[in-house]
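Here's the structure, in structure tokens; my notes come after.
As you look at this complex, bear in mind that one protein chain is not there, while each of the others sits in place.
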Amino acid sequence: MTQIIIQGLLLSGLYALIAMGFMLIFSIGRVLNLAYGAYLMVGGYVYFWVSQQLGLPQIIGIAAATMMGVIMGLLKHRLIVKPLKGDHVAVEISTLILAVVMQAGVVLVFGDASKILLPIVPGVTQIEGAAVTYNILVAAIISWIIIIGLYVFVRNTYTGRAMQAVSMDEKGAAISGIDPDRVNLITWGISGGLGAVGGVFFASYTQLSPTMWVGPLIISVAIVIVGGIGSIMGTLIVAHIIGFLEVIVVAKLAPELRGVFTMLLIIFVLVLRPQGLFGREEAH
Amino acid sequence: MNLRWYHFLLWAAFAATLMLMPELVSKGTLRTMIFACYLAIFAVSWDLLSGRTGYISFGHPFLIGIGAYTTAILSKRFDVPLELSIPIAVVVTMIGGLIVLLPALRIKGSYFALVTLAYMELIYQLTQVVRPDLTGGTRGISGIETLTRGAVNGYYLAATLLIILTIFSWALMRTRIGTALWAIGMNEESVRGSGLSTTKLKCFAFLASAFVAGLGGAFYVHYLGSIAPRALFDINFLFTILVAVLIGGAGTIIGPVMGAFFLVFLLEWLRPWLPGAERYFIYGLIALVIYMYEPKGIIRIFSNLLGKLRGANK
Partner (left out) sequence: MKYIKQSLFESVVTKSVTASFAVSTALFASAAMADIKVGFIGSLSSDTGLSTLRGAEIAIEELNAAGGVMDGQKITLVKADTGEDVTEGIKAYEYLAESEEVDFIISGSIDDVSLGWLPRMQEFRIPTLDTWTSYIGIIDMVVEDREAMAPYFMNIASDEALATLYINFGKDVLKDKMGFNSVVILAEDTAFGEAITGLVTEALAPVAGIEVADIITYDINTVDFAPIFSKAQDSGADFIYQVSSVNSQVMSSQYVKLQVPMAMTGVNVSALGLEYWEDTGGAGGGISTLSPVPSVGFELDPVSQAFVDTYQEKYDSRPVVPHFNGFNAYHGLKQAMAAAEAAGGFEAEAWSQEMLKQDLVLEKDGKLWLRYGFWGYDEVEEVTNRTYPHNARFDLTAPYDDAQPSMVVIQWMEDGKPGVVYPPEYATADFSLPSWVPAK
């Protein structure tokens, strides 16, 4: 039992971090950034290149990955989202194409073979009979720091509140003097950075591979959809629901059905309560 | 219906061009065209459902896969003759279409897209876990009976199917039902306001789309001779269908057909020069640039060019 709680908490923290960046874009622009998984992938590979192939300190690797994520987010907003003038379907399709292009790019540069990252902090400890690596512990703690930081930022800074305003009512926000375009740009940047950092941790859990963008994208989609629009708390709670669901299915039910339950959850929630469990009511 | 004489002429020219191809091109090119035909059928099916109504389906491989797997399992595992297994597959796919319809009664846009994506992921995982003795698990099924042998026959079959389904879809979209579907995409409330049953209309669109998808999927698998979950329920397969429609021009039936041919040929022409992963990179980039330049597709680029030419002549 304690094992399940510990393993569930650790996995859920990681999922929450991954989903945050996706949730931000979905809340502010109402668009699904299907290239979000590619941020994670590129973040992971940049970290691998800097810290493992070039042998620079890990912190520089993480910083480089974050920078790369922010730049990608900004570029994506300027080159794709803005020219398409908020046509949701067009943005979704073009981000999907972009993700596939980036996958081919990664194969081109790094090849097909999967790679395992060295632990960011090596070592392992036993907590209540559950083996926990320091790496995962650190990943979970950093996830929480980032999530709390994000919460404080959105709640207490001018930019953060502007983001909330745009998320609720873009026209209204524009009337009250907020530049929605700028807010959007900033959000895409932050989302990219969060995605890339999440990617480093996700990859340190699992592996680097050119197809690794699909898994976390689906997890993010599930969390954000079930959680609902515009709620950091909702995202956090649902990340835990999905994280624990996975751990319990694996430990107590049938490990091969791990993904099936997540998909069923998405379908049921969307059909029965389209605004998500914790989201605002939306008029389509 | 609002038919004009030049409609008949254009369709006759379209059919004649496709039918003449075996005389004009090599067998290798024909093989490529067969894939283009099937991709075009899937694109048309997607267009029937999503091109007009605004219900964007990210789970189309779900429908195609149901059709393909049903007839594959029936013919391979239970020795059901193809004349029977293909119609059954189409019916089963249409039932699958109704399953996709369920969420569409309540949700729209990105949300709907996501549920359908979840459908695809779900069936991808289920085909591997549930009854692998029937589905063949991850490895899929090989040695499925094929309808034809050789490039020329395979091509005639695929092209005929494409011509029939395209004309069928096109005609359908020119009826009042097609117009009503457009209206749903524009403003669902006002359609409801005008006294039409949107549920019935949507149901019709989903069934028509599933019919084409099921038929296409069934013939496709009996052309390939093998099936695997990774080849069907995959984001890359979805990607090809979506891109074909959108590059070609959504909501136009003939646009997706052009898009499919363009993409398949782009990929094959790159092969001798870029045999490896570079191909997908360039291919994706070209698709992205065209799409960003004209989200309404090649068909719009053509009609713009045509318009300019006419303008220059005046």
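For reference, chains read A and B in written order, and residue numbers begin at 1 within each chain.
Operating definition for what follows: a residue touches a chain if its C-beta (ideal position, glycine included) is under 8 Å from a C-beta of that chain, and two chains touch if they have at least 3 such contacts.
Here the structure is a predicted model, which is why all the values come from computation and not from measurement.
Asker: Among A:P57, A:G111, A:G149 or A:G172, choose the residue that contacts the chain missing from this document, as touch is defined above.
Answerer: Here the residue in touch with the unshown chain is A:G111.
Asker: Just the residue numbers, please: which parts of chain A touch the chain that's not shown?
Answerer: Interface with the chain not displayed, on the chain A side: 3-4, 7, 10-11, 14, 49, 52-53, 107-109, 111-119, 124, 130-133, 135, 202, 205-207, 209, 215, 246-247, 250-251, 254-259.
Asker: May I ask you to list the residues on chain B that touch the chain which is not drawn?
Answerer: Chain B touches the chain not shown through residues 26-32, 35, 125, 128-129, 132, 136-140, 142-144, 146, 149-151, 224-226, 228, 230-231, 236-237, 268, 271-280.
Keep in mind that, in the parts below, only the chains that are shown with their structure count from here on.
Asker: Which integer distance in Å separates the CA centroid of chain A from that of chain B?
Answerer: 32
Asker: List the residues on chain B that touch chain A in their complex, please.
Answerer: So the residues of chain B in touch with chain A come to 56, 102-103, 106-111, 113-115, 117-119, 121-122, 125-126, 129, 235-236, 239, 242-243, 246, 277-278, 280-281, 284-285, 287-288, 291-292, 295.
Asker: Touching chain B in the complex: which residues of chain A?
Answerer: 30-32, 79-80, 83-84, 87-90, 92-94, 96-98, 100-101, 103-105, 107-108, 112, 214, 218, 221-222, 225, 256-257, 259-260, 263-264, 266-267, 270-271, 274, 284
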